[in-house]
Each structure stands twice: as structure tokens, then as C-alpha cells.
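Shown here: the complex without one of its protein chains, the others still in place.
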Amino acid sequence: MSWLRRREVCIALYVIPVLIILINHFTGQLAAAQSEVILWASTLATFAILLGVINLSQHHITIIARKSKRWPYSIILLAAFLSTFIFNYAYKPGYDFVITRLLSSLQMALLAYVGFYSYTVFFRASGTKNPHVIVLLISMLLGLFYNLPMRDMIWTGWGPLGVWVKDVPNTGGMNALLIGVALGTLTLFLRTILGYEESYLGG
Amino acid sequence: MILVGKKFELILFLIILGLIYYMIDRARRGIKTPKVRKLAALQALREVVGQAAEQHKPIHISTGIGGLHDEWAPMTIAAMAIFRKVAEYAGEFGVPLKYYCIRAHMIPAMEDLIQAGYTKGGRPEMYNSDMVEFVGDGQQRAYMAAVMGYISREKPAANIMLGAGFYETYIVLGSGAVAGCLQVAGTPRLYYQGTVVALSDYPVIGQELYAAAAAITENPPDLGSLAGQDYGIVICSILMIVTALLATVGATLWSQLLAW
Amino acid sequence: MSVKEWFARRENQDRTIFVLYFILIAYPMLSPMGLPIPIGEPTIESYELLENVPEGGVIVIVSDEGFPSWAELGPGEIAVYRHAFKKVREDDCKIVLLTSYVVDGQILTERCLSNVDLTGLEYGKHWVQLGYIPGYEAVLSAMMDDLKGIAPIDQFGTPTKDIPMLEDINSIDDYDYLYACTFTAMDVYIRQWGEKALARGVPIIINMLSGTVPLAMPYYRAGTMTSYLNSVTAGSGYEKLIGRPGMGAALMDAQSTAHLLGIAVILFAQGAFMIKLLSKPKEVAA
Partner (left out) sequence: MALDWGIVAEMALVLMAWSLLYRENFFFKIAEALVIGWFMSMSLVVGLDILKGRVYVPLVVEGKWLSPTLIVTILGLFYLARLHKDTRWLARWPISLMAGVASAVAVKGVVYAQIIRLVTMKSWAAGGMTAFNNIVILVFTVTGLSYFIFTREHKGALGAVSSFGLYALMITFGWVAGTYLMSLISMSVGHMRTLMQVPGIYVSAVGVIVLVIGIIYDQKKAKTIV
């Protein structure tokens, strides 16, 4: 059975769905097979969660057993995980309370960090003499002024100028980036099919 | 047989893939291996890992929220190809890596990848399973909390983020910038290009991620694929000029082709 | 230690920015400054299109927003709900509510409805909630041909064939206004609805995050997307149009100050660097 270990088997498993989906895309003949394999992929991704739970539990149980750094937090983590999981089946309002009240406020607090770090982006980008980054900054400033709700109180030209930058230079650069990425995707795809790229198999 | 309106798309698809295949094949048979322009980020990777070794600090790596099960898979695969090399350097210099796993199916892939890298770098004993830690499947906020905590706690020497990033890009790169990490970052996703350029010391812009994934192997066929990709750029440029001219003279050839 | 030395430390710079951010956001929210609210062309267009739905017309509202995006999309969503139910009251229109992307939308639909005056209206006669129908693109595509086919029961478990209002509502031929609120890709809606809606002249209005507006522009210009609402900016404008200022207006002031802080941060950091560069050219060059 050692042939089963060969990477060719994995590449074949990669190529079969590719063929189904691409043939359906161009001919429309394999619609049922396509929706089946797409569903498979999402089911397989879900199966992996079981492995994930085992990985996480193993990791934290080892930390607690070894009493390594920060082990009390591992206990909190596992307790939070298990109690909420049991709540879902034993006491549904408890689960709902944790998820819709406590967790959602924590989510809100964490999302606020996106706002905080956006300023870090502005701050760290500035203070440079690299001409490319200066162009980036000017364009960024234009974008900020364009989106400023009270922009017309400062200068009425922000609107038209912003629209022009958005529609013309921005479209040009965006096209270039997207076409480039499309070609890159195709290249990587072909390399994967031919078996030159196998990083997804883990080295 | 072929759907209406898809014939030209199919032809273009086959032409581009054919060209790339032709160049791969030429390089494989040793006819011509193209020289690839130096990419600053690739050149810097070894140095970045070396610096981490000098400071005796770990390196944080991230592939963002994209996984292998959605349309961001190509970006993730490209990122993994580069991380394979990073793990190899890490093995060479004896630097620990840390990867927070946001997609459960990435656990086996990344574990194997990092382990293989350390083995190849000459320090297989350094690898341990704590390097890949799972934080909830697709749970971006949990990932954000874990990464913020890790970076501000351990202050890793370097912070490498490649792949398909979403909101967490700000968190990973932002907290890296605040902690003063050396940052290498890149994503082909449009929205985050500005952030990547602004916050990283060695940005990888758009398609460069795919190119870097191919160039890092230094395999002739991989380098050949890049030459094929360059011809793709030439074809696209020619098509653009042709469509502009056709539209200017009022010909409907292009729209007919698209409707074919 | 002077202020300059103190500020030279990395963590202090970020802390300063964070504190400023807090204060600048909190101030306008606690005492609104009443800065002018611009109403964009697309917002007015969306408003008028809904206003022009004929008597007895059918308004389809697809709520695909999620909790994380509620803050941005919510004001516009509530305003549209209010406006749509006003049409029900005044012009005897009918409303179909459904969610196709994530289950969040169903819960947020309830939240919107709690903000709308429903007295005198009857469920099943004036409006119907189909709830969350999993399938996203497949649902959006199928609802163009056979609504009752993909939604055999409504959110509360009643078979849709027994709901009086849905008797003559089943496909694009019966709809008069398609509205979707999304926090992901907007092109999905255009892809599934565009062609058929365009053929019948049914407007498609999409309420989206401002980040995705650039991507939507090609569709807007080509006319496949009739109009759009640009998140909270449009939301506050819409509130003004229906004459019910709400949470959008307070948010707009905070947004103004947040934008100004962003501009100030860039100008300050770059300006300080330039001054240093000009005053000590040798040191920096070395």
C-alpha cells in the first residue's frame, strides 16, 4: 500500500475537482457534480474543526500539566470553552447570554482596535523621504479629505478632485494590480497542477 | 458544447496557460532558465531570520484568515511556499517560530511544513507542536486577541505576514509596528496594499507574492513559469491597446468576441 | 525629561494617538456639534426610486448584514425600513423580508422592525418575513424565478402557500423594488439579479460598506446597479430625507473628527520629519 503515500495521489485528488469545476464553467454540463464537490470542500473544512479542538485542548492541557508559563490562563480558556459548550446542550439561555452579550461586547472592543491601529498606519507611514511613500501619503490624504463629511466647508474642490482621482488614476492602478494578481493566480495554479508547488501538502 | 459567451474566455485561458507551460517546459529541459529580478523582501528573509537569532527572540508568522478551502487558496499556497523557506532558515539559525492557526485544516499542513523546514535547516529537535496553535475556526476576533497578546508579550524580533489578509492585517502589522518588530508583509488583496506598504520594512506588493513563491525555490521550472507570466503581461498590454483602438474607431469586434 | 524626549519613545506615541482618538470620538457623541450632513446623489436617487414604487407594489428587502457591520449599515437599513413601511401605510405596498448570507441578518431584521411603527399593519397581509434561507447566491438566483420554491415556510414555520400576501408574489415579474444590504461582495447580487431586473425595469439598490463602493462603481455607471447607499454617510442622509434624524447624524459628527485626526496625524508626522530634515540635513543624511 506504500503507493498510497505517494504525492501523485494527492495531486490527483487536487486535479479531479479542478477538472470538474473548470469543465462545468465552460460547458455547463457538470453542474450537479460541481455543487457536490464544492459542498465536499466545505464539509471537509468543517471536519477539520474536530482536529482543531483536539489540538487546542492538547496544547493547553500540556501547559497546565507542565505548569509552564501562564498556566492559569489555560485553565480559564479551557473552562470557558467547556462550560459554554455544555451550556449549549444543557442550558441554552446560558449559551445565548455568553455569545450574544458577553462575546459580542468583547468583539466590539476588539474591533475598536482596528480603528486604533488605523491611526498607527497613518502615523508610521508618515515621516519618510521615500518618494513612493510620499505619493502614497498624498493620495491617502486626498482619500481622507474626499470622505470627510464636512469637506465642503474647507474647500469645495475636494469632491470633484476626489472623483477624478477615484475614477482615473485609481482605476488605472487597480486594473494593473488585479490583472497582475490574475496572472499570478494562473501561474501558481498551473505549477500546482504540474506538481511543482506542493507547499499545501506541508513541505 | 462550449457555452455562449465563454468561447473567447476559454481561448484566452488556454493561451495564457499554454504560454506558461511552454516556458516551464523549456526551463525544465534546460533550454533556457530565465534570470529573475531581485525581490527585496526575498533577499531580506535570511537576514531577518539571522537578526532574530542574534536577539534570541522568536519570529511570528501569519497567513491571515484565508485558508485552503475558499477562493483565497492560491494566496495561501503561495504564502506557504515562502514560509517553507522561512522555516528552513529558522532551522539553520535556531530561531523558534510561532504560528496562530485560524483555519483548522491548516494545522496539519503548517505543522508538517514547519517541521520539514527545521529538519532541512539541520535542527529537527527544535520543532515542537506548540509552534502551531489553534484559536478557533475562522474566528477572526479570537485570532486578533491572540496575536495582539502574543506580540505585545513576547515582542518577537520579526513579524512576517503573507497570504490573504482581512481586518486582522491591521492588528498583526499594527501591533508589530508598535512593538518595533522587523516586518515583512504582503498580500495580493487590493484593500490592504497601502497598509502593507506603510507598515512593513519589506513590502511584497500584489503579484510579487506569487512571483516570490516561485522564485524562492530556485527551481528552473518555477523560474520558467515566471517568464510565461511575463508574456501574459505582454498579451494583456497588447489587448488593452487593441481594445482602446477598436473602441475609438467604433468597431464592435471586441464585444462580438466577448459574446461569442 | 522633556516632552520631546518623552514623545520619542515608541509606545508613548501610540498612547497619545489613542487618547486623542478617544476624546475626539467621545466629544461629538456626548454633545453633537450639528455639522452639515451632505446628501449624496445616489442616496437621493434611492429615496426617489422607493418613493416612486407604484401603488400596491412589492418591495423586496434582503438583509445580509452581519453584527460586525451593523454599526455602519444599521442607520441606512433602519431608515429604509421606515420608508418602506411608510409606503405600505400610504400606498398599500407589500414587503418581503429575507436573509440569504448569514443568520445574523435575520436577527438584525427583527432589530430593524423594532424601530419601525407597525401599529395597524398585519403580518402576512402587509409584510412577510421569510427569515434566513441558507445558500446565498443560489437563493438570490432562485428567488428570481420561484420564491415559494426556495422558501417553503416562513421564519415562523407557516407554509408560504398559506400566506395570503404571497398568493400573487413569486418571481421577478411581481417585484417592484429590489433592495439588499450587504457587508460582503455586492457583485453577487448584480450577477444574480441584474439581467432579469434590468429587463423588467425593476431598480436594484444596494446598501454597502464604503470600502466596497469603489468596486461597485463600474456596475453603477453601466446601469446594472440602479443606485446604492454608501453605509453610514448615506444612512444619515436618508434619515434626513425621511425626516427622522437618528443615530446616523450623531455618528457623522464623530466621523468628521475621526477623519480630521487622521489628516492631522499624517500632516504632523510628515511635517515634523520634513522640518528635521531641512534643519539638520547632515545628521539625517548620515
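A few points about this structure:
Order of writing sets the chain letters: A, B and C. Residues in each chain are counted from 1.
The rule we apply is simple: a contact is a pair of C-beta atoms (placed from the backbone, for glycine too) under 8 Å apart; a residue touches a chain by one contact, two chains touch by 3 or more.
Predicted, not measured: the structure shown is a model, and the values here were computed from it.
The undisplayed chain touches these shown chains across the complete complex, A, B, C. Screening A:A31, A:I61, A:L102 or A:I154 against the full complex identifies A:L102 as the residue touching the chain left out. Considering the full assembly, B:M148 is the residue among B:M148, B:L162, B:L182 or B:I216 that touches the omitted chain. Note on the undisplayed chain: of the listed residues C:R15, C:K125 or C:K276, the one touching it is C:R15.
Residue positions on chain A in contact with the hidden chain: 5, 9-11, 13-18, 20-22, 25, 36-54, 56, 70, 73-74, 76-82, 84-85, 88, 95, 97-99, 101-103, 105-106, 108-116, 118, 121-122, 131-133, 135-144, 146-147, 164-186, 189, 192, 200-202, in rising order.
Not every partner is drawn; the one left out touches chain B at residues 8-9, 12-13, 16, 34-37, 39, 67-74, 77, 104-105, 108-109, 112, 135-139, 141-142, 145-146, 148-149, 152-153, 167, 170, 190-191, 193-195, 197-198, 205-208, 211, 215, 223, 226-227, 229-230, 233, 236-237, 239-241, 243-244, 247-250, 254, 258. Mapped onto chain C, contacts with the missing chain fall at residues 1, 6, 9, 11-12, 15, 18-19, 22-23, 25-26, 29-30, 68-72, 74, 209-211, 213-214, 231-232, 247, 250-251, 254-255, 258-259, 262.
Keep this in mind: only the chains that are shown with their structure count from here on.
Interchain contacts join each chain to each other chain, per the touch definition above.
Put simply, the chain nearest the middle, going by average C-alpha positions, is A. Highest inter-chain contact count (C-beta pairs) belongs to A-B. Centre-to-centre separation between chain A and chain B, using Cα means, comes to 13 Å.
Centroids built from CA atoms put chain C at 33 Å from chain B. Chain C has residues 14 in contact with two or more other chains. Contacts with at least two other chains are made by residues 178 of chain B.
Listed in rising order, the residues of chain A touching chain B in the complex are 25-28, 41-42, 44-45, 48-52, 55-56, 58-59, 62, 106-107, 110-111, 113-114, 116-118, 120-122, 124-125, 132-133, 136, 140, 174, 177-181, 183-192, 194, 196-197, 199-203. On the chain B side of its complex with chain A, the touching residues are 1-3, 6, 9-10, 13, 16-17, 20-21, 24, 67-69, 73-74, 76-78, 80-81, 83-84, 87, 101, 103-105, 107-113, 115-117, 120, 129-130, 132-137, 141, 144-145, 148, 167, 170-171, 173-175, 177-178, 188, 190, 193-195, 197-199, 205-207, 209-211, 213-214, 217, 219, 221-222, 225-226, 228-229, 232-233, 236. Taken in their complex, chain C has these residues touching chain A: 13-14, 17-18, 21, 35-38, 67-68, 210, 214, 217, 233, 252, 255-256, 258-263, 265-270, 272-273, 277.
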